[in-house]
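Below you'll find the structure I mean.
In this view, the complex is presented without one of its protein chains, the others remaining in place.
In this document, chain identifiers A, B and C correspond to the written order of the chains, with residue numbering beginning at 1 in each.
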Amino acid sequence: MPASPIDSALYRDLFHDAEVGTLFTDSAEIRAMMLVEGALAKAQAAHGLIPDTAAAAIDRAAREVQIDPAALSKATGQNAVVVPAFVAAFRAAMNAPEHAQYLHWGATSQDIMDTALVLRLARLLAIQQDRLTTLARALGTLAGAHAELPMAGRTYGQVATPTTFGAVAASWGAPLLRHLDRLAELKPRLLQVSLSGAAGTLSMMGDHGPGIRAALAQALNLGDPQASWHSTRDGVAEFSGWLTLVTGTLGKIGEDLLVMTQTGIQEITLGTGGSSSTMPQKTNPVLPSLLVALARQTNALNAAIQGAALHRQQRDGAAWMVEWLSLPQICIASARALAAATEIAKGLDPVPGRMRAGIDDGPGLIYAEALSFALAGIMPRPEAQQAVKALCQEAAATGTPLAALAAARWPEAAPPGLFTPEAQLGLAPAEARAFAKAARAL
Amino acid sequence: MPASPIDSALYRDLFHDAEVGTLFTDSAEIRAMMLVEGALAKAQAAHGLIPDTAAAAIDRAAREVQIDPAALSKATGQNAVVVPAFVAAFRAAMNAPEHAQYLHWGATSQDIMDTALVLRLARLLAIQQDRLTTLARALGTLAGAHAELPMAGRTYGQVATPTTFGAVAASWGAPLLRHLDRLAELKPRLLQVSLSGAAGTLSMMGDHGPGIRAALAQALNLGDPQASWHSTRDGVAEFSGWLTLVTGTLGKIGEDLLVMTQTGIQEITLGTGGSSSTMPQKTNPVLPSLLVALARQTNALNAAIQGAALHRQQRDGAAWMVEWLSLPQICIASARALAAATEIAKGLDPVPGRMRAGIDDGPGLIYAEALSFALAGIMPRPEAQQAVKALCQEAAATGTPLAALAAARWPEAAPPGLFTPEAQLGLAPAEARAFAKAARAL
Amino acid sequence: MPASPIDSALYRDLFHDAEVGTLFTDSAEIRAMMLVEGALAKAQAAHGLIPDTAAAAIDRAAREVQIDPAALSKATGQNAVVVPAFVAAFRAAMNAPEHAQYLHWGATSQDIMDTALVLRLARLLAIQQDRLTTLARALGTLAGAHAELPMAGRTYGQVATPTTFGAVAASWGAPLLRHLDRLAELKPRLLQVSLSGAAGTLSMMGDHGPGIRAALAQALNLGDPQASWHSTRDGVAEFSGWLTLVTGTLGKIGEDLLVMTQTGIQEITLGTGGSSSTMPQKTNPVLPSLLVALARQTNALNAAIQGAALHRQQRDGAAWMVEWLSLPQICIASARALAAATEIAKGLDPVPGRMRAGIDDGPGLIYAEALSFALAGIMPRPEAQQAVKALCQEAAATGTPLAALAAARWPEAAPPGLFTPEAQLGLAPAEARAFAKAARAL
Partner (left out) sequence: MPASPIDSALYRDLFHDAEVGTLFTDSAEIRAMMLVEGALAKAQAAHGLIPDTAAAAIDRAAREVQIDPAALSKATGQNAVVVPAFVAAFRAAMNAPEHAQYLHWGATSQDIMDTALVLRLARLLAIQQDRLTTLARALGTLAGAHAELPMAGRTYGQVATPTTFGAVAASWGAPLLRHLDRLAELKPRLLQVSLSGAAGTLSMMGDHGPGIRAALAQALNLGDPQASWHSTRDGVAEFSGWLTLVTGTLGKIGEDLLVMTQTGIQEITLGTGGSSSTMPQKTNPVLPSLLVALARQTNALNAAIQGAALHRQQRDGAAWMVEWLSLPQICIASARALAAATEIAKGLDPVPGRMRAGIDDGPGLIYAEALSFALAGIMPRPEAQQAVKALCQEAAATGTPLAALAAARWPEAAPPGLFTPEAQLGLAPAEARAFAKAARAL
């Protein structure tokens, strides 16, 4: 019953990501909550808060018990949170009330749900780090291989000056390196247990609270926040913002590819393409379109999550629900986008002839800036700019190449060598190679 | 595999809406596409474009054939759209290639998917109209029953002047009447077939295009747009905006209830409430929280859909995908919100004593404006305002009611009758009754 | 001090709209509030609530008094609303305390500010209606003049089948006709006075409230809501949504023009273009970029306004402030966008040769669908599609036009006449002419 096509059997090969999606299934959520409750019981027993035998029984059950998500649904609908029904079902399944009564001792729903979420985000972050690295390397390979392949740089869609395809690939990849840095920075802020009890004071654990929280963190290989973050959601919001940055970077790649693959431009071939239901010739740039769509969607949902930072008092059901409605989607969407971008990066081929054609379009106006600087040797630069501007209009109107017009007027100042892409690449090859090197070093 | 908790077995009783959700299942989408293809074939046969026997076979198959969504997923992932695989599977299932070849004759993917969507939106609109009407009536009942029940009007959270609970209920319901008007207005713009072929010109249907489109519209009980709307998405965007208005109105009800049910205020009891996993006393206002969450979520996704109105050229895969990612969610979310609001409206009870306590909080400052106007009979109004302001400060500081202070100073101008809510209800009862009447008339 | 570049002297010719901007100046706001207070006083005198002489004095002062916005700023900062300081300044400027005391009698800040806003929105709606009409006509002229001018229809940026530039212009304009309908529908919901007193009950006007509100509405040529809309903001939110629809439609025009004016495509010339600070050849598509930017910005701010529909209790300062922060910007942005789109529509010229070149790009794959239908006369359609698909790949690989390959293989089924745009325009010319006619009829 897909509200989101990510959850659809029909669209799953388009939108879903199997590896990351598995972190957000109902059973994964229940499983993670069980692990948290099990670890909590052990930490509490170690501090003498609950009996060792009870903790052992809870911990064992946490690995063995099966709980049917659908069986919890009705109570979840009434309570807004799944934990009351989950705890009841867990206790019942333990079939040992003398131990089961110590389950969830002094914890609150948010402790269990948030910690169970973070447990899975830890896995997600590792996946995303891998994927970012893989994608950066794939783009680095492109950047290195095509560091000197000339193509037209474009601003406002108009030919500007030459650049290289390697430099373009480097511009796609460079933000990924920064996203990896950002990921490393936010990780310790995000990957923390939540354990603060009913209203954030952990009062039912007495003096043992801090020790138990530290032990829980250690057991789950997460950080210890040393305070409640029930109502301070900046860690979640920061992560959502990071996902938005990542998909934004990938969306820019998608936008570039959509214009580069246009009929009549065709500077790039993608390894794959989509068929039409009626047009036999079509190979649509499906994956670039997907990158743009996922970026737009992630951005929209990020706004919901940022808004949920206005979390009222010690717990705000509405703000918290907004996180549930949005976060899994953008986790999966970003993972799908990373996979799609990598598939693109590994499959695409630049088309040097078409890139050259983009530079050498009829009048060759791409050399106008270079000509204006060359003329600045024989006249003041403002005059040179005006002269070249006039010449460009003549070239456009007559179709005579700018190079020919310039050679006729200023044979010495405008030698033919000026009007070659190779003479005008500037730092493009160097930037491409520098990125390739940085990506290899990941 | 829930990216959205609406699709989760665990959370379905909280977020999902069974009646509306069924419109957006994979099988519902496929079924709707089959109906469209069947109706199209019949319309084409009626105009002589394809053989009658083929149309009959296609139409019959459209009612009988079963297509497994999962079997279409791989090709959908490659093509971005489901239709190429769907048409191939449909043809194969017909087991009659001589007829099957006429399936999807001259149509394009977007024709089929958009018309299949609209077919289901027609059903959705009917449901939403019913629910809006039901909710408006339930609020009308509250407004009528409590038209004269005094409670404190609050601005910025501060007690302002008395109003009645009926007037508050009327303010919740009044926008719904306008939403029904808006729905009636947008309906003919939204509920239209799409049939325009590969790039919007319907060229493969020759001169029969307009006639076939009209016939298809008639067969499906939808409107005939008489033009392509492949790339003009204002109908979809308008509908998304309407859903946002509706959930915004319901979110405001949720916000009001969250403050009215606060411990210490408790002017309202909800028939239902959520339990805590650790606090025995809690009956959390789950449904009001849900209304707020669904409104925030719908608003966020609406921004994605509005952005998709920037649909490039004759078809923009990225923009179109954004609609898929967002529209079903807000259709279901809005339906859930309407159901939840109705459950609230039918279950809630005002608590007259608490409402009175909200008016008669210690110093009774709620009568300050009334006193200032009463004094305006014996002194200029600006002076009266200053005098009452000073008296309010005295009342707040000493705890002596404003009424007592005023009676001591201006016994004639400030009679005790002034300091009763009944004397200060203004138009509240009349507005409540007017809304109750309008709701009954729906 | 521009927080918004719309308010900047530097950027005003890019972003600002002089005609609409003048509605949102500080002095325009104050002037409008004065008109409201003046009309209110007269309506109250007519109902015997305040003395005739006071009303006459207030009304006269409302036309004559000058109030310096900056002088109200400090108190506005303290009160969040401008009205307390405005009323005090107005009273002081009247220099007749015996009359001035009757100013703002029984009204609240929101009554005055909202009514003063609506007064200006009434003017804005008239301007927008004019501009929409002008733009629709300009696009209608283009659609009519170029109804048969062939160009390549594109989906996913790829050449699909031929269409005409007139049909494209019609697709740009058709939503505008619907926006005009929507405007007519929302207008009576938006253009209403607000007069409901401190907490929505108008209690200080006794039995005269409804009559005074009706009289005020009549005097200001606005509607009478017959209820409070202090906290029901659907009228404002609906209008914001409409502005978003309008700018979305214009943004789509901008996106199309950005790709159509690209170097190497150049199907359109704009009458105007932007210069670069360093590249003499550049004529950047400034206005299309502006349309896209204004659409994105309006969409973002619309989300803020929709969120403000969650307006708590009888007045919610935070939600109301959000409206102030967002609404004027999108009013001006939409007006600027309409002006820019009209400038574009009047200045642009299609370039028939480039459009033809877009169709006749090397292999001529644009005719693939037509060929497949032609072949469906001699073989089953699925086979025809496969055969044409193979031929397209051959054409792309070899550069031999599809027409030549087809003629060699199926000389009778694939006559040369098939491979001309004129044979494949479908309904494009008719849709173009129909829109042109509808636009002329506005």
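Everything that follows uses one rule, which is that a residue touches a chain if its C-beta (ideal position, glycine included) is under 8 Å from a C-beta of that chain, and two chains touch if they have at least 3 such contacts.
Just so it is clear, the structure is predicted and the values come from calculations on it, not from any experiment.
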Options A:G271, A:G347 or A:P380, residue touching the unrepresented chain: A:P380
Identified contact with the non-displayed chain, of C:P51, C:G274 or C:G362: C:G274
Selected from B:A80, B:A303 or B:L427 as touching the chain missing from the view: B:A303
Selected residue (touches chain absent from view) among A:T53, A:Q101 or A:N221: A:Q101
Residue among C:A170, C:L301 or C:I359 touching the omitted chain: C:L301
Residue numbers in chain A that touch the chain omitted from display: 91, 97-98, 100-102, 105-106, 153-157, 160-163, 167, 170-171, 174-175, 178-179, 181-182, 185, 189, 196-205, 209-210, 226-228, 231-235, 237-238, 241, 244-245, 248-249, 251-252, 254-256, 259, 292, 295-296, 299-300, 302-303, 306-307, 309-317, 369-370, 373, 376, 380-382, 424-428, 430-431, 434-435
Missing-partner contacts on chain C, residue numbers: 1-16, 21-22, 24-26, 29-30, 69-70, 72-74, 76-84, 87, 104, 106-109, 112, 197-198, 204, 254, 258, 272, 274-279, 284-286, 288-293, 296-297, 299-301, 303-304, 307-308, 316-319, 321-322, 324-326, 328-329, 332-333
Touch list for chain B against the chain that is not drawn: 152, 154-161, 258-259, 261-265, 274, 276, 278-286, 289, 303, 307, 357-358, 361, 365-366, 368-369, 371-372, 385-386, 388-389, 391-392, 402
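Everything that follows uses one rule, which is that only the chains that are shown with their structure count from here on.
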Between chain C and chain A, distance of the C-alpha-averaged centres to the nearest whole Å: 33
Averaged-CA centre spacing for the pair chain C and chain B, given as whole angstrom: 24
Per-residue overlap in chain A, given as positions that touch at least 2 other chains: 258, 274, 276, 278-279, 284-286, 289, 303, 307
